[in-house]
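The block underneath contains the structure these notes are about, expressed in structure tokens.
Only one protein chain is missing; all other protein chains are in place.
And now, chain A:
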């Protein structure tokens, strides 16, 4: 991780997302989108990490990311997702959901579609109309699901003007994030530590399943589903804890891992290498969790320590885990804990790391210190 590029961009970054690669493509990621928050004017921007640096005559840094284009966004960008190659869905603190279209020919962004009153406390049309921030969005072409502080869940379709389905009062508290479990099921996390599964086939506004942390009602801020094993879900909470859940069984997390010192804002499984997981936090740190079984340094460490008996027992349990890891390296309980290797990716911590995204060997993250960090060599 020597090559991590930082660039100060004069706006607090709330979200960073890689543009998905065309299916079957062998390229590495080179374009990402960012959203800003808490500025007088907020922007959705597209950046390229292509080899602009080489063209730069006076020694511009190779790998430094360059702004492709940007567009003004009304309100804070609360969430950002690529809908497809060209379209980006942005969730706003004004309760508005906007689809932006990227025109690669002349490098511009334009508004493609907009649902201005997706989230609200008091309905549009009423004189006391008050909007509610939209906190999360998830896309699965052609569907877009949004959640908000109003506890509402909206299901949109890219080609429909109105919401296809709305669940009012889906949650009594704020919904913080949403992800697809398997169509047509979604998963939401809220500010009282609950994980709810919703099935759009069912009518009514009751979730099909509620899972929760015990007792403390620690708010959950982010959720991500294992890319291959759809029942494995990771969430991050206000206390910085990482929770791994098996939604098939039980109503409690399979494991709780002490992680950051403040709010965990995002958690992501590596899309193609799901034994690796990435988290970022308000405490200004960005972590890489490696749960793959082949961590050679670990076993050699046991050798050097001369604790042959411990080594033996560990190697046996490792053997068992090799088998288990076929199921999931994240669900194995106790021995897993000492197998997970955690690396901190940012050199010095200061202000919050609000968002991160991983794609192939590339990682991008954005901070309140108005910097965007990019690395193209995650696993070197």
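Criterion: a residue touches a chain if its C-beta (ideal position, glycine included) is under 8 Å from a C-beta of that chain, and two chains touch if they have at least 3 such contacts; residues count from 1.
We take it that contacts and distances are computed from a predicted model.
Participant: Which of the following is the UniProt-recorded protein name of the chain this complex doesn't show: "Two-component response regulator ARR1", "Nuclear pore complex protein Nup85", "Proteasome subunit beta" or "AP-3 complex subunit delta"?
Facilitator: From the listed options "Two-component response regulator ARR1", "Nuclear pore complex protein Nup85", "Proteasome subunit beta" or "AP-3 complex subunit delta", the omitted chain resolves to "Nuclear pore complex protein Nup85".
Participant: Which of these, A:16, A:113, A:174 or A:329, touches the one chain of the complex that we don't see?
Facilitator: In the complete complex, the chain left out is touched by residue A:174.
Participant: Which listed residue (A:93, A:113 or A:154) would be found touching the missing chain in the intact complex?
Facilitator: A:93
Participant: So which of A:46, A:78, A:234 or A:291 would be touching the chain we can't see?
Facilitator: A:78
Participant: For chain A, which residues reach the chain that was dropped from this view?
Facilitator: 8-12, 37-40, 76, 78, 93, 121-122, 130, 132-133, 135, 149-151, 169, 171-174, 190-194, 196, 210, 212, 215-217, 238, 262-263, 282, 348, 350-352, 368-371
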